[in-house]
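Only one protein chain is missing from this complex, and each of the others stays in its spot.
Chain IDs A, B, C and D follow the sequence of writing; residue 1 opens each chain.
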Amino acid sequence: MAMIPLWWYLMVAAGLFTIGLYGALVRKNAVSVLMGIELMLNAVNVNAVAFWRYVSPTAKAAAGADRPVGDFVVGMDGQVFAVVVIALAAAEAAVGLAMVIALYRSRRSFNLPQMDQLQG
Amino acid sequence: MVDNWGFIAVLTLVAFTVPLIGLALSWLLRPHRPGPIKQTTYECGLETIGDSWVQFKVQYYLYALIFVLFDVETVFLYPWAVAFLGLPLFALVEMVIFLGILAIGLIYAWRKGALEWV
Amino acid sequence: MDLHSIGPLAWLIPTFTALAFVVIIGMIVTDRASKNAAWVAVAGIGASTLLALPTFLAALGSASGHGEGEAGGLAIAPFVKQWAWLPMGRDGALNLGIMVDPLSAAAVAMVTVVCTAIFVFASAYMEGEFNNYRDARTGLPDPRTGRNRYARFFAYVSLFATGMLGFVLSSNLLQALLFWEVMGLCSFLLIGFWNFKPSAAAAAKKAFLTTRVGDCFFFLGILGLYWVFGSVDYADMLSKAGIEKLHALAPFAVDIAGHVYAVPVIPLLALLVFGGSVGKSAMFPLHVWLPDAMEGPTPVSALIHAATMVSAGVFLVARMYPVFSAATPDHPGYISGPMFVVAALGAFTAILAATIAVAQYDIKRVLAYSTVSQLGFMVAALGIGAYVAAVFHLLTHAFFKALLFLGSGSVIHGMEHGMHHGQDGHGDGHGSGHGSGHDEQAAPYQPRRIGGVLAADPMDPQDMRNMGGLAGKMPWTFRTYVIGTAALTGIPLLAGFWSKDEILAEAFHKGVQSQIAIALIVYVLLTAAAFFTSFYMWRQVFMVYAGKPSTEMAAHAHESSPAMTGPLIFLSIFAALLGFVGVPEGLPGIGPALGNPFHHFVGALTASGSHFEALAFDWTPMLISTVVAFLGLGAAWWVYGRDPAAARARDPLARLGRLWALLNNKYNLDEVYGLVVTSNPRIHGEADVTEHDKTVAERLGKLIGLTDAFSRLNGQIDARLVDGAVNLAARLGEKFSRFNGLLDRYVVDGAVNLVAFAGLDLSRGLKLLQTGRVQQYALIVLFALLFLVGALVM
Amino acid sequence: MSQQTVVQLVFGVMAALSLGGAMGVVMARTVFVSALWLILSFVGVAGLYITLGAGFLAVIQVLVYVGAISVLILFAIMLTEDVMGDEHPNNGQVGLAIILLTPLIFLLGKWGFTANWPVKAAAILPRSGLSVDAATAAALPGALKTGDAFLVPDSVAYLGRVLMTEHFLAFEVVSVVLLVALVGAIVIARD
Partner (left out) sequence: MMMELMPVWLQAGAGNPLREFLLENILTGLSEAWRPLVADLLTWSLTCALIMGIVQVTMLYCTLLERKFVGRIQDRIGPNRVGYWGLLQPFADMVKMLTKEDITPAVAHRSVYNLGAILVVPPAIMVFAILPLSLGLVASDLSVGFLYFISVASVVIVPIFMAGWGSRNKFALIGAMRAVAQTVSYEIPQVLSVVGVLLLAGSLSTGDIILAQGTVGSGAQASQGFPGGWFILTQPIAFVIYLMATTAEVERTPFDIPEAESEIIAGYHTEYAGIKFGLFQLSQYFMTIASAALGSVLFLGGWMSPFPGGLLQTLGPLNLGFFWMGAKTLLLILGFMWLRGTWPRLRSDQLMGFAWKVLVPLSLANLLITALLGWLLHGWWNASGAQGLGRSAVVVVAFLAANGLLLFGAMLGFGRLRAKGGRPDIRFEATGVGSSVEGAA
């Protein structure tokens, strides 16, 4: 198989991660920063699934090389990882945006550079 | 069951052509006489006051919030449901705990009035 | 019972209390809170106890049953059961699990028993919350909130117990940190339980932030240990192989970009871990939170001071003892670098807190400083290698200190009832509108100072100057209190005598016979501290119980209900008799008969294979400590016991003048911190920041060469910066390191240099560090990451 | 060969969608439009999952990210008046960030490209309807015996089985995290 080399995915993930980090670093708007973080989490997920697909052990490896066993992927670790990350991303977005809303209420602003004090 | 995403890719392309064809046909057929009155914002004939990008109340956010978390719950619920009849009772216990914890959240939201639409 | 049959159930011990927590929270959420909450909590901890005791007995059985000689079978192979929590790559996982070894078995038995007593006591003590809760703002009765708060209290304490039990039973450091932080959270919630009082809210914050400073070090230590061992499991770290690895590592070479640096890794890591203990166990200089923690309800004080939180710090050092002791060549009598620090800090804290306690008037505050002092004993003992003695003292101290705190709670309870009684009699409207059933520091009064010492508030039910004559009014409280005091002060045959004596004997042995300087210093300081301990405790007994009542409150006080005296009696039995499990075998008469089972049980240090030989018995230290204890008692009687009423009216020791004021004001340490760490009085925990404090602060400011202008400037900077946990922690860390000495200063300078090295303007770099803008922090983190990666790659 | 070309083309489109969407997120002046770009990026990532044979994840990605999280983001934007966009959406550290991110992406790319990953030659993904021999079935948790054949578990069912057994702690912890997030967010967001 391997119609697509693994490193293509890694490149895309690296790009997503860097762009997301850039957004998180430079955007003034707190919501935009959260979006950047979501992008970074997506990049991580792409990596996890790509590695699951390409390098996770197969049934042949698990059963021993001498046995006539098909090359099935054993284990769902990468997918489980991705699913849990998605759940955490949702939780993170929920709380993060709630904080943004609460801050907006007290500051009338979305701008992070103005949020340099944690006292309400 | 053979997963066939290739077909879905084709269908997606086709699906995008439908509105585009509609728009193109309409662009050929329709008249085009814009005017300043026509292009005003529709508000039953009244002048609009203020910008329409208004601020909404927090209730919307609370609904979306609860929705997101329950949506994530389904992500775990579906694989469980599909695998369930082949699993030991432990799986049922796990899911009862899982749902119980989330139900606490729902009850909390309920009691805190996050489910009230006022 | 066999440990391998009951051991796998040990995870249930913290689960029961956690379950109680969940159930009570459920009661609150569904608006069903009632007094049943207390019984749920008691049932939870009771179930834990019922499981913990057989576990302990099984451990005892395993230790003595299978072992050959002193090193029992259990000590060689502790019972460990782990579940993979976070599989990480091929080589391992972060685990969740339990570990039952002598140390944890003994500690878990102690924690559950003491907690049960405290919970039962609290069920009666907190009734005021239930019955008389008034809204803080309107002053109107608010029964629903009262019910909920009553239930919430028991939810918190249950979670607290969960934290401690989970911590003690943890099989690895990371899980321990988790439960450790659960305790931190609960201490915050409970100290600030009466959060409508600004002082309580401030004390809670202070406790939380101060312990966080220690926790940062702890976490760094865990990371470092993981780096060294590739695992955070005790089984890996403290095993024979682990210790050998440690020895092999001791001076560790780090290759950074081609340059080889010799870094003494293990002492560094040990000290980082100890940093956590310093915070949690309230060692100097992070001891400041503990006395302020008195703002919580009294059962909480008992919980924090006796059974759980502060014990956790000592327990951690005991648990990680092999790491502490392994940093140096393994020959007898040698005290390693980190242990030297531990011993010195412990002894210093012991004497510092003991002297402060002498000059306190608040009944709970005396006990609080006493706790700090006793923790100093334990830590110093660990520092000089008296491992068994330290653990022994940890256990006995938990019992009699819980007893004393609960006793003081009973006294306060009685005093409050006396106050209400007095009010009814005089038709005085005082006291309405305060938020709780308890009036610990509730009344508004004008603080006056006499000779630099705050005068007594006549309506303060905790001020010992308002007490007196309670021996007759509260007979059971009195009797148990005397037992507890005698145990604490080391009156022979009671629990504290044996445990404290063992510490002193070890220190004496190492200091005098083996000629180890630090042990000698420890011995001298601890003996002095023991004298002060005896003095201030008996002073307290005389002030509280002796003579005629000094106020109406005390005159109308009456004995508490059986639900409160019951736990007192229960605990006093332990306070009296527990010591006999650790009587030196060499003691003529009872020694050989009792056989010192405790030493045999705990003495074989978990897993590492080494064990502690009991010392040959020596009369000298035992006689000296006995004499010291009675000297303190005699001195207290001479000063306070002859005419208690007069002593209450005007303290005889106030003649010491400025020294007395200094002691009463805790060496002005809070003010020093106020200037050096933060000038924000809100995290002082001191509600009564008066003019005097300000003058003290100013004088101190001049003293250490700071001008008024500087302090004002400092105040402004801090007022802007003390705005939240992140910023504050950073600030605390930075200021603190500056204050604390050369090493830390070096670190700060290093960080600054790093920034300068990157080509950033120095001042701009400093400004960047403190803007409070998250994104700039993130950028700096990114920069540091890239720098490190670059250094490692190239 | 040609099929490979087409698959790679699809990959290219998906990668372009996700990266282009991401660029849109950080370039757009209006937050609302940023959020729309973000959705595009999510869809692209879902497409990448499909090319990786993780259909369930792709569907979940759309369901949770496009259908839920983006709604949350849009609502959060609508809850504030600051939706008009800003002439200067970036703070002052654009230059610095680019200077620092350039080596980062260089490093990430270098590792991704040069590292010798132990890629399996021909791993077959679990997919229902394929029957395997007994030896393979023994190595595959959840293989169902129907008659004489062993059926490979459906990947969704396989995931469910793994979640319920091997990773049950993570599974339960997720529920607690969600509960805490729910309670916390309600407390924070309400007045």
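Just so we're on the same page, a contact is a pair of C-beta atoms (placed from the backbone, for glycine too) under 8 Å apart; a residue touches a chain by one contact, two chains touch by 3 or more.
On a predicted model such as this, the values are computed, not experimentally measured, just so you know.
Peer 1: Going by the touch rule at the top, give the shown chains the omitted chain contacts.
Peer 2: Within the full complex, the chain left out of view touches B, D.
Peer 1: Pick from D:157, D:170 or D:185: which residue touches the chain that isn't shown?
Peer 2: D:157
Peer 1: At which residues does chain D meet the chain that is not included here?
Peer 2: Against the left-out chain, chain D lists 1-3, 6, 32-33, 36, 39, 55-56, 59-60, 62-63, 66-68, 70-71, 74-75, 78, 127-129, 146, 154-157.
Peer 1: I need the residue numbers on chain B that touch the omitted chain, in ascending order.
Peer 2: 1-8, 10-12, 14-16, 18-20, 22-23, 25-27, 29-34, 36, 38-44, 48, 50-57, 60, 63-64, 66-67, 70-71, 74, 77-78, 81-86, 89, 92, 95-96, 99, 103, 106, 109-110, 115-118
Rule of thumb we're sticking to: only the chains that are shown with their structure count from here on.
Peer 1: Could you work out how far the Cα centre of chain A sits from that of chain B, in whole Å?
Peer 2: 21
Peer 1: When the centre of a chain is set as the mean of its C-alpha atoms, what distance in Å lies between chain A and chain C?
Peer 2: About 41 Å, centre to centre.
Peer 1: How many angstrom between the C-alpha centroids of chain C and chain B?
Peer 2: Chain B and chain C have C-alpha centres separated by 52 Å.
Peer 1: Name the residues of chain B that each touch 2 or more other chains.
Peer 2: Residues 58, 61, 65, 68-69, 71-72, 75-76, 104, 108 of chain B each touch two or more of the other chains.
Peer 1: Multi-chain contacts in chain D: which residues touch at least two other chains?
Peer 2: Touching at least two other chains: 56, 60, 64, 68-69, 72, 76, 79-80, 91, 93, 97, 101, 104, 158-159, 163, 170, 174, 178, 181-182, 185-186, 189, 191.
Peer 1: Can you list the residues on chain A that touch chain C in the complex?
Peer 2: The contact residues of chain A facing chain C are 21, 24-26, 33, 77, 112-113, 115-119.
Peer 1: Hey, which residues of chain A end up touching chain B in the complex?
Peer 2: By the definition above, chain A touches chain B via 83, 86-87, 90-91, 93-94, 97-98, 101.
Peer 1: Any idea which chain D residues touch chain A in the complex?
Peer 2: On the chain D side, the touching residues are 3-4, 7-8, 11, 15, 18-19, 22-23, 25-26, 31, 34-35, 38, 41-42, 45, 48-49, 51-54, 56-57, 60-61, 64-65, 68-69, 72-73, 76-77, 79-80, 82, 86, 88-91, 93-94, 97-98, 101, 104-105, 108-109, 111-113, 117-126, 132-133, 135-136, 138-141, 152, 155, 158-159, 162-163, 167, 170, 174, 177-178, 180-182, 184-186, 188-189, 191.
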